[in-house]
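Step one of this worksheet: look at the structure below.
Complex shown without one protein chain; remaining protein chains in place.
So that you can tell them apart, the chains are marked A, B and C in the order they are listed, and the count of residues begins at 1 in each.
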Amino acid sequence: MSGGANLLYMLSDSLRCARENVMTAVLTAFTIGFSLAIFAIFLFVSINLNGFISTWGDKTHVVVYVKDNVASDPEKFGESLKRVPGVNSFTYISREAALKELRDELKGHESILEGVDTNLLPASFEIKLGSAYRDSDRVRGVADNLKRLPWVDEVQYSREWVEKFASLIRFMELAALVIGVFLAAATVFIVSNTVRLAVYARREEIEIMRLIGASDTYVKVPFFMEGVMQGVVGGLISFAVLAVGRYLMLDNVPQYFRFALDVPFPAPAVFSVLVLSGVLMGVAGSLVTVGRFLKT
Amino acid sequence: MSGGANLLYMLSDSLRCARENVMTAVLTAFTIGFSLAIFAIFLFVSINLNGFISTWGDKTHVVVYVKDNVASDPEKFGESLKRVPGVNSFTYISREAALKELRDELKGHESILEGVDTNLLPASFEIKLGSAYRDSDRVRGVADNLKRLPWVDEVQYSREWVEKFASLIRFMELAALVIGVFLAAATVFIVSNTVRLAVYARREEIEIMRLIGASDTYVKVPFFMEGVMQGVVGGLISFAVLAVGRYLMLDNVPQYFRFALDVPFPAPAVFSVLVLSGVLMGVAGSLVTVGRFLKT
Amino acid sequence: MIQMFHVSKSYEGSAPALSDITLNVPKGEFLFITGPSGAGKSTLLKIMFGSEAPTDGQIIIDGRNYVKIPPADLPGLRRRIGFVFQDFKLLPGKSVFENVALALKVMGVGPGDIKARVNRMLSYVKLQHRANFKPLSLSGGEQQRVAIARALVKDPAIILADEPTGNLDPALSNEIMELFKEVNNRGTTVVVATHDRRLIDLFGRRTVMLEGGRIAGQ
Partner (left out) sequence: MIQMFHVSKSYEGSAPALSDITLNVPKGEFLFITGPSGAGKSTLLKIMFGSEAPTDGQIIIDGRNYVKIPPADLPGLRRRIGFVFQDFKLLPGKSVFENVALALKVMGVGPGDIKARVNRMLSYVKLQHRANFKPLSLSGGEQQRVAIARALVKDPAIILADEPTGNLDPALSNEIMELFKEVNNRGTTVVVATHDRRLIDLFGRRTVMLEGGRIAGQ
């Protein structure tokens, strides 16, 4: 009873088995592939959206106006800003720059500003906050700290914007979680049900194998192999679906919207995770079902 | 051979059948339900997004400045605007309103405008275009037409914005189409494969029924009934998934983002369409598979 | 009732299962078909039943030529023939009663009628006490008797029985054959394929001997 020969048998046997049930196996592989693809599409789009919204969140900026009656010393002011917790980066807008901005906004009617004293507009700093400081309570804290700086006249930020943004992030995360959990559950359910039905159609075969003295392992190996193969093929199918879908859309994406099609992980990693999930689902599904038949 | 009694038999028989294969039937119903729910979630979200983006597209507005040297007669101007094809609606912004807007923008530094002649800013019309006029070529056409009006000084619109928007719409439509077609195909595939496997497990039963003289109709009725029941239950499950998912998220949606959870159709319509699709898929799936067995 | 002219049947990959069979079974006859294993007995019965099509030759059942039976006519033909399958072909998910009742249901018989006829039939084959069992929990002989009951319950014009006593003890075999004889006396044409010489000798009816797919003796 040589173990090696025995294993070879089992393998060749399971390959032959798969060929016989090839139709069922192929359809199961497609089910695995489609289900994985659906989940992956959702995952990628929601990761991309979240990333996009987080970048967009950089707009949570706070404007600090410099007091009129102090000597303008941007470098020194900058140094003191850096020491305030939550300040990520800042841009200095001088009186001149402020005026220029106003001029640009008035388009062809700059004459309105003729003779206006450049000193009328204050210099300011536009401050971007660290991502951890973007909800309304923390923004207020940062603003209070900023106000305490001796050279600061006024601190402005859009309270409404901050609140909107924080609740948007919260909502996106919840939506991704609810839909993601449902999709994951549905995927696992659909795949395991498909595998269950495929194994169920062969319960007689399992029963007979056991009656002629096959060990549980011997009975399981073909199903294990089939699960592996279906999983690999399913993983390939889902990868292909993603790649083809992306290719179909890529040419039509406006440049600034291309982020939506980003693959948030390196392609080989996506590939391996898809194939691995496929194999895991295929193998787990068939072994659990076979195990149920073996118990009785 | 009374047709009525016969039909009653078939029905009671098919109910009994379903009870025996109750596990398989329930799992198939869940597969139908989950698949339908996945598709419906995608459909609703994409309809909502498209609707949102279309509203957002109202920002494709064209600004028409009124010549300085004509008597301001908003009513007459409005009449002539209405006759330009593509103009959907418009808002008149008087010189005073324009100045006020500028003041608001300057925040606490209105003194800059002290003594400024209100006549320095021109009156204008903000025009919203019909949705069919939102790509860049057509916008240019509308702008050209507007320029020909005798009282118009200048026509302004953001060419960049219009182009971005048009390509965004095109991309969203393509993405919805690609993902939608894939999801629809995957749904139909998964459901029909599940039903196929369930029927396949009973091919012996079908074969024996035929051998003892059952007509094709008699063989099909139980599967038809099972398909209907699975479809109804599947439709209910998908409706429940949607309703529960919506309920879970509703409390956490920021007001301005609630559009994402809108149900674009009345609930009874959604309900009936879900149940009908479920029934259609269940019935079609099982009848096609049974038909294949009956042919040989 | 059943006339076969030069009927042949070949399956792919093996010698013909039947070659040039010409056979006439008049209405009301009781015919034994015998022969060694693989001689073609089951194939012959299946062709009479329309579940296998002959590759060659003509077959006339009840005056209709059934060489190529239109699929729509199959159910009607099968309702008039009671077939005892060599491998029983019982529905594993239905009880003994339901299995037998199904033969009547597909014909549209009313429920009260069904109940009476099925119970009577089950008592003929001594299975009243098993009426609510599933076939897989029956002994081999009990399953065979369910198959016999299902074939007989519809009072068919023709009974084709393929090895109907292969799993029955001699006493029970005799009783079942008596049942067939009784049905035959009431005008039903009966064809029984068997390798049980004892039964053939005991009942002394016309016997067709098959060998290698050919008629080797009558």
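The rule we apply is simple: a residue touches a chain if its C-beta (ideal position, glycine included) is under 8 Å from a C-beta of that chain, and two chains touch if they have at least 3 such contacts.
It should be emphasised that the depicted structure is a prediction, and the values quoted were computed from it without experimental measurement.
*Asks:* Touched by the hidden chain, which of the shown chains?
*Replies:* Looking at the complete complex, the unshown chain comes into contact with A, C.
*Asks:* In the full complex, which of C:Pro36, C:Gly187 or C:Gly217 touches the chain missing from this view?
*Replies:* Result: among the candidates, C:Pro36 touches the missing chain.
*Asks:* In the whole complex, not just what's shown, which of C:Gly140, C:Gly187 or C:Gly217 touches the removed chain?
*Replies:* C:Gly140
*Asks:* In the full complex, which of C:Asp87, C:Asp113 or C:Glu178 touches the chain missing from this view?
*Replies:* C:Asp87
*Asks:* For the full complex, which residue in A:Tyr92, A:Tyr218 or A:Phe257 touches the chain that was left out?
*Replies:* The one listed residue touching the chain not shown is A:Tyr218.
*Asks:* For subunit A, which positions touch the chain that isn't shown here?
*Replies:* 1-3, 5-6, 9, 13, 17, 20-21, 204-205, 207-216, 218
*Asks:* Residue-wise, where is subunit C in contact with the chain that is not depicted?
*Replies:* 11, 13-14, 34-38, 41-42, 86-87, 129-130, 132-133, 137, 139-142, 145, 162-163, 166-172, 195, 197-198
Quick note on the criterion: only the chains that are shown with their structure count from here on.
*Asks:* Where centres are the averaged C-alpha coordinates, which chain has the largest centre distance to subunit A?
*Replies:* It is C whose centre lies farthest from that of subunit A.
*Asks:* Based on mean C-alpha positions, which chain is nearest the centroid of every protein C-alpha shown?
*Replies:* Closest to the centre of all protein C-alpha atoms: chain B.
*Asks:* Just curious, how far off is subunit B from subunit A if you go by their C-alpha centres, in Å?
*Replies:* About 23 Å, centre to centre.
*Asks:* Taking each chain's centre as its mean C-alpha position, how far apart are subunit B and subunit C in Å?
*Replies:* From the centre of subunit B to the centre of subunit C is 61 Å.
*Asks:* Express in whole angstrom the distance between the two chain centres, defined as the mean CA positions of subunit A and subunit C.
*Replies:* Measuring from centre to centre gives 66 Å for this pair.
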